[in-house]
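With one protein chain held back, the other chains of the complex are shown just where they sit.
The first chain written gets the first letter, and so on, giving A and B; residue counts start at 1 in each chain.
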Amino acid sequence: MRMLNLRIPPFIMVLIIMLFLITLFTSLSPVLFPIDLGATNLGARLIPPSFMNGGTPSHFLGTDHLGRDFLIRLFYGTKNSLLVALSSMLIATFVGTVLGVLAGLYRGPFDTIVSFLTDVKLSVPSIIIAIVCAAVFGSGKWILVLIIGFTGYPTFTRLVRGQTIQLKEANFMECSRALGASKMRILFEHVFTNISSPLIVHATMRFSSFILLESSLSFLGIGIQPPDVSLGLLVSAGRNYLINSWWLSIAPSVIIVVVVVLVSLIGDWLRDLLDPKYKNS
Amino acid sequence: MTRFITTRLIKAIFTVWFILTLVFMITRLSGDPTQWLLPDDATAAVRAQLRESLGLDKPLGLQYAQYLSSLFTGDMGKSYHYLRPVGELFAERAGPTIALGTISFVLAIVIGVPIGVVAAVHRNSLLDRITMGISIAGYTIPNFVFAILLIFLFSLKLRLLPSGGMSSPQHYIMPLLALTIDSVAGIARLTRGSMLDVLRQDYLDSARAKGVRERMVIYKHALRNALIPVVTIIGLHLGTLIGGAVVIETVFAFPGIGMLIVQAAQYRDFPVIQYGVMLVSTTVIVVNLLVDLSYGFLDPRIRDNF
Partner (left out) sequence: MNDAEVLVEVKNLKKYFPVNKGMLRHKTVGTVKAVDDISFKIYKGETLGLIGESGCGKSTLSRMLIGLTDATDGQILFKGQRVGTKGPQSFRKQAQMIFQDPYSSLDPRMTIRRIIEEPLRIHTKYTAKQKLEAVLPLLDKVSIPADALGKYPHEFSGGQRQRIGIARALVLGPEFVICDEPVSALDMSVQAQILNLFKQMQKEFGLTYLFVSHDMSVVKHISDRIMVMYLGKVVELASKHELFSNTLHPYSIALMNAIPVPNPEAVRDRTLLEGELPSPINPPAGCPFQSRCPHVKPVCGVEMPSLKEVEPGHFVACHLFADKEGTL
């Protein structure tokens, strides 16, 4: 799908750049700060940020309750949270789309089963599903990706299936068949191009919920495990020190909110851009 | 109409059964629980004994049958961790959670719906923008962040409210706030959207042309029709509410069902998890069923089609 005459309003451009920079810098964490995440330095516990009383220049944002540099942990935490959310989104999108397309194209018993499973999954809150899965399969970065992807795919399936069914009715698919196109060609040329915009919008919107889910799970202790870091984990770790070192919980929270807001606003803009134009045809 | 009810009912029952079976299979799948209930150097004999006492040595089919029948007898086995009957554990903690959940639910509706309506009616006014701003904040800020902020503000800085436990009514205030804000934001936004859609409709103009006063137009005609999607939203929100309860209870050390389930996950306490999932899914499905059925009463189009 070519959209060469895209005019991005400056405000959105700023948002996209911000998101891009955040992603870029945090993913470079291992390069920028090649340290061992598990290393603790109990002699340097809970030092405040350098611009506050008691801070030292060697730790710009101070240290946490185990003496680890807080700024570095923020970087790694953001990287991990983003990584998990992005990977889950990819899984959810892929699985959901494949199932949705197959269910929509072939209908029949396969469709009934897929739809039923989707409905079932949607009726249980995803956090509960995630908790059960974590209990059974354990936790950790990549298991978490699978779990979140697993809880996330039903909405994609539902969307894609609905779109595919609508498309099947559309005349131009038949026209292509009459022209002699094979089913595979129709699938790739027509089906995918037509579902791609609602899919992109949906994926962007869901990205926020994946970030929130990961944070919640890590916060509860069944997500990313120490010594690995994530934003949710940081918030949880800082809970006990709110009185004096409130930034330990507040900073990661702010980052979560900022990322979610950025993604939501960009998603809203994308949705306005991609939908009404094509609603006319 | 009866057909409508029966199809929905059958589907609901089937869904619950399916979830239960699924949970059963998954938990059994994950391997031998004695592995993490006993220290690594426990002898095989000890393991065997534990398995027998937990009922794990019986054939799978028999276990399944027992499991299903126990739903009716109420005997869900013993928690691996607390070594007490699961039913008891839940009964103890159900009270607080239900209280918290119900009050929050009701509050969210009572506050959220009118806010949404007013925002829609006075569209693009300052009130509307403020409300929507707040609701966006509610949506994007994770509930545990809210919880922590509340603790920070009210417990630590202002020393007004207790931060953990549930021994007094004051203990309920902050969890309630945290839980409700989430729902209020979402409900207000959706109500506003639905109301805006309805307000655009033509049949309202015909009422106005008839001379009905503006206020009546809104509250009698528009609201009734806008309520239908709102009812769905409320039904859907229950899921989010339960999810939220889980987190909130943990943050505030509020010993309710939510916290029980989370801890059970940490301890791999399968009987508790099973029961918890069953409880949660049954509740959600029942509520959704009621929501579906209430459509029959609210929307005459559905009534006639079935």
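FYI, a residue touches a chain if its C-beta (ideal position, glycine included) is under 8 Å from a C-beta of that chain, and two chains touch if they have at least 3 such contacts.
Not measured: the values here are computed from a predicted model.
Trainee: Among the chains you can see, which ones touch the chain that has been omitted?
Mentor: Computed over the complete complex, the missing chain touches A.
Trainee: Hey, which of A:R45, A:K141, A:H190 or A:R271 is the one touching the hidden chain?
Mentor: A:H190
Trainee: Among A:M13, A:C175 or A:I243, which residue is in touch with the absent chain?
Mentor: In the complete complex, the chain left out is touched by residue A:C175.
Trainee: Contacts of chain A with the missing chain: which residues?
Mentor: Here the touching residues of chain A are 1-2, 170-172, 174-182, 185, 189-190, 193-194, 197, 277-278, 280-281.
Here is the rule we go by: only the chains that are shown with their structure count from here on.
Trainee: How many angstrom lie between the CA centroids of chain A and chain B, rounded to a whole number?
Mentor: 23
Trainee: Applying the document's contact rule, which stretches of chain A touch chain B when the two form their complex?
Mentor: 116, 119-120, 123-128, 131-137, 208, 212, 215-216, 219-222, 232, 235-236, 239, 242-243, 246, 249-250, 253, 256-257, 260-261, 264
Trainee: Which residues of chain B touch chain A in their complex?
Mentor: Spelled out, the residues of chain B in touch with chain A are 15, 18-19, 23, 26-27, 29-30, 136, 139-145, 148-149, 151-152, 156, 239-240, 242-243, 246-247, 250-251, 261-262, 264-266, 268-270, 273, 276-277, 280-281, 284-285, 288.
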